[in-house]
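The complex appears here without one of its protein chains, the remainder shown in place.
And then chain A:
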Amino acid sequence: MTQDSPHPRNSVDRGALYPRDRDWHPAAYTPGYKTSVTRAPSRPLVALGSTLSEETGPAFGQNAIGDLDNNLILNFTGQPAIGERIILHGRVVDENGRGIPNVLVEIWQANAGGRYRHKKDGYLAPLDPNFAGCGRCLTAWDGSYEFLTVRPGAYPWPNDVNSWRPMHVHFSVFGTGFGQRLITQCYFQGDPLIDLCPIVKTIGQRKAIESLVAPLDMNRAIPMDCLAYQFDIVLRGRRQSVFENRMEGM
């Protein structure tokens, strides 16, 4: 199954992308995160404004997505995974605050013990036979998305002698233009490991780090069932002409 036939989009999906604020993102070369040292380009990036090649992008249809794809507790074997049950939800918006509908959000994570279902992960914590650790969904009309999962455990990794990853969920997000493509990680409010993490610290600005920390959301928690955390995602905005805006309102 590849993505659907292209479906018509409106003028919101067109227009030049706002430039990226490269000081807000992590730098490529961040020696505190050791693997970046040999994988960071050493030459300056070649900067130019977006073109059609970045302003257009792939579209996905609902029939590419299965009913349980956003339910990581059940989507592997149908038997429930072990761990703290949580709803992880939020909205995908652009820098103009507009919700972006029908875009693909994919996540992956360790199980409740901090172990990934991956041949390269040999951590002591056991695999959960009922947890694969991947999920996906399309955003709704207002850009909202929702996953049901277990809260991932923290885990140790070889970087410094005693480096631990805070609890986190990896997010891959599409916008409407290939130039908006983004991978990031969601952390959880109150986790003391966030401030110690070399990967978190690749980001230089405090406010940028805070934007990756999902607060507890008791309004969406379900009594006697699960807690909830809210993680909103902002993608690059687009410049819009007055004419296009008018067309939108008509």
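By our rule, a residue touches a chain if its C-beta (ideal position, glycine included) is under 8 Å from a C-beta of that chain, and two chains touch if they have at least 3 such contacts; residues count from 1.
Please note the rule applied: contacts and distances are computed from a predicted model.
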UniProt lists the protein of the undisplayed chain, choosing from "Molybdopterin-dependent oxidoreductase", "Lipid II isoglutaminyl synthase (glutamine-hydrolyzing) subunit GatD", "Putative LysR family transcriptional regulator" or "Protocatechuate 3,4-dioxygenase subunit alpha", as "Protocatechuate 3,4-dioxygenase subunit alpha"
Absent-chain interface residues of chain A come out as 1-3, 5-7, 9, 13-14, 16, 19-22, 24-28, 30, 33, 35-43, 45-54, 56-60, 64, 66, 69, 75-77, 93-97, 104, 106-108, 116-121, 132-134, 136, 170, 172-173, 176-179, 181-185, 199-200, 202-203, 207-209, 211-212, 233-237
